[in-house]
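Inspection log for the structure reproduced underneath, given as structure tokens.
Right, chain A next:
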Amino acid sequence: MSDTLYYLLIIVGVLVVMLTIAALLIWYERRMLALWQDRYGPNRVGPFGLMQVMADMVKIFFKEDWIAPFADKWVFIFAPTIIVVAVLLGFAVVPFAPGIVVADMNIGLLYFLAMSSLGAYSILLGGISSNNKYSLLGSLRGAAQVISYEVFMGISLMGVVILSDSFSLVKIVEAQKNMWFVIPQFIGFVIFFIAGVAETHRAPFDLPEAESELVAGFHSEYSGMKFGMFFVGEYLGITLISAMIATFFFGGWLGPSFLPPVVWFFIKTFAFITLFILLRASLPRPRYDQLMSLGWKILLPLSLVNLLVTAAIKLAIGG
Partner candidate 1 sequence: MTILFYIAAIIAIISTIMVITRTNVIHALLYMVVSLLATAVMFFLIGAPFIAALEIMIYAGAITVLFVFVVMMLNLGEEAVKQEKQWLSFSGWIFPAFLSLILLLEVIFIISSSGSVPISGKVIDPKLVGQSLFTTYLIGVELSAILLLAGIIGAYHLARRKKKVVHRFLELEGAEE
Partner candidate 2 sequence: MYDFLWLVPTLPFLGFLILALFGKKLGKTLSAFVGVGSIGISALITILIGIRFLSSPPEGDAFVQTLWTWIAVDRFNVNIALHLDALSLVFTFVITFVGFWIHLYSVEYMADDESFSRFFAYMNLFVGAMLLLVLGDNLLLLYLGWEGVGLCSYLLIGFWYKDSANGYAARKAFIVTRVGDAAMAIGLFLLFYSFGTLNIQEILTQAPQTWSVGNNLAVIATLLLLGGAVGKSAQLPLQVWLPDAMAGPTPTSALIHAATMVTAGVYLIARMHGIYELAPVSMFVVAIVGAATLLIAGFAGLTQVDIKRVLAYSTISQIGYMFLALGVGAWSAAIFHFMIHAFFKALLFLGAGAIILAQHHEQNMFKMGGLAKALPVTFWTFLIGSGSLAALPLVTAGFYSKDAIIWFAWSAEGGNIYLWAAAVFGAFITGFYTFRMVFVTFFGQQKIDVSHFPKWTIHVPLIVLAFFALFGGFIELPGTMGHFTLFSDFLKSALPAMEEVAHENVSLEYFSQILTAVLALVSVYLAYVLYLKKPQIVTNFTDTGFGKGLQQFFLSGLGFDWLYERLFIRPYVWIARTNKRDFIDLFYVFLPWMSRQFHYAFSYTQSGKVRRYILGIALGAVVSITIVVIL
């Protein structure tokens, strides 16, 4: 019974921690953006504007939960939950530290990919149920983008799988004891990182919700808590991708023993979250066709070559 209790604890813990991080990230991003753009950012509510998150939450919770009368009601309501659920499910396989993992599946990597591909429904359904041409365009873009980048996102991870000989994330981390996979799989890392940005449709790949072109794209019609779900989903996505990068390429919880593994893991994850934010602050948004041709014409062949070379070397060495 204590085992079950332990698992329940972990599950609840992960949920709470992740949601909290996601909420905090809203503040963190705004502060960081402000820092890089030479302005203050939120600084009035509480110390360093930390309570700004709470204020926003209160605002979102109390806003009228309006559903556009021309929208497809049930789908409209259902759409934002998908992304949150999918991403949270994705956290189930993340090994925060030895023993602190909800489910160490032997197909953990594939499970993560499956969940991230389910996230695409959120954009699609949100856009189509809004019955709004900007939303529709936004979700069209989003769907194409997510499907395209998902392909080589998976392929770029196969190098890692070959090196670690497993789909299990715990084993992948353990396989990096001697060397982080970022070194032999640098190309894979770069591709995965770019694909991750696209998967979470973060700037500079935030074409589905490009404010200046599509007036917030697929979630134009959303407000209140449903908008909040999309918002939280996005930050959860960033966290998940960052955690995954840390797991796959930077040794997960591994690190010098003066800090506990969980701390190492969070440090690495936060580093990548910061990198995400830095990207948003510094890079312009490409055109949609540039995004597509980058994906299909450069990253996909590159990931295939990476896979091929990795497999060939692995065969040659005879691992």
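Regarding selection, all candidates are chains of the complex that A comes from, given by their letters.
General remarks:
What we mean here is this: a contact is a pair of C-beta atoms (placed from the backbone, for glycine too) under 8 Å apart; a residue touches a chain by one contact, two chains touch by 3 or more; residues count from 1.
Not measured: the values here are computed from a predicted model.
Comparing candidates 1 or 2 against chain A, the one that touches it in this complex is 1.
The residues of chain A lying in touch with candidate 1 in their complex are 72, 74-75, 78, 105-107, 110-111, 113-115, 117-118, 120-121, 124-125, 127-129, 136, 139-140, 143-144, 146-147, 150, 154, 167.
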